[in-house]
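With one protein chain withheld, the remaining protein chains of the complex are depicted in position.
Moving on, here comes chain A:
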Amino acid sequence: MTSLSTPRCFWLVRFAARETAMDPSEVEFLAEKQLVKIIPNFSLDKIYLIGGDLGPFNPGLPVEVPVWLALNLKQRQKCRIIPPDWMDVEKLEEMRELERKEDAFTPVPSPHYMELTKLLLNHASDNIPKADEIRTLVKDIWDTRIAKLRLSADSFISQQEAHAQLDNLTLMEINTVREFLLDSLNCMYKLRSNLQPGSRKGQLTDY
């Protein structure tokens, strides 16, 4: 790429761990803020967290907590997790059919459906009926959506579009194409701008 742009003091450009990109584990971190119902086996008064109040906890009584706490309690065998409504074989089968039938992205039951499935199935599969079937169904839905995403990314680039609306895509899905797609678009832009003589637009950064 260097031959295409004006010579620069490239020795100043350093490669750092990219804090300005997003790691899948960080998307998972955001997913852990979602609420899930648990049935505790202990009692505890209300907890006043910075992010809001939780509890009170009474043995046998369902209570909503963030996923990060639910998983921690589960690991310490202090609760049973109630899977979200959509984590159900019949509902997921319907979604899979719809996703396969439609060309557009269908609405998902949770903005973090993939991360939540993975987290809950990995740490609380004994609380989720038909866990294996659910794992396969969610994977099928994910695969169908990612295939659509690749197709639309491909047409976005080949049509040289300047704008796309991406409703119903989740952060994790966007994240799987983010770097590759954005870097490609930037490269194409650089190549095109350099084709136009005298264009200052082409003076892009050289990473």
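The rule is simple: a residue touches a chain if its C-beta (ideal position, glycine included) is under 8 Å from a C-beta of that chain, and two chains touch if they have at least 3 such contacts; residues count from 1.
In this section, contacts and distances are computed from a predicted model.
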item	value
Chain not displayed: protein name in its UniProt record ("UDP-N-acetylglucosamine transferase subunit ALG13", "DNA repair protein rad9", "DNA replication complex GINS protein SLD5" or "Mediator of RNA polymerase II transcription subunit 18")	"DNA replication complex GINS protein SLD5"
Hidden partner chain, touching residue among A:Leu61, A:Leu98, A:Ala147 or A:Leu166	A:Leu166
Interface with the unshown chain - residue positions in chain A	8-9, 12-14, 16, 18-22, 26, 29-30, 32, 42, 44-45, 47-52, 54, 68-69, 72, 156, 160-169, 171, 174, 178, 181-182, 185-186, 189, 192, 201, 204-207
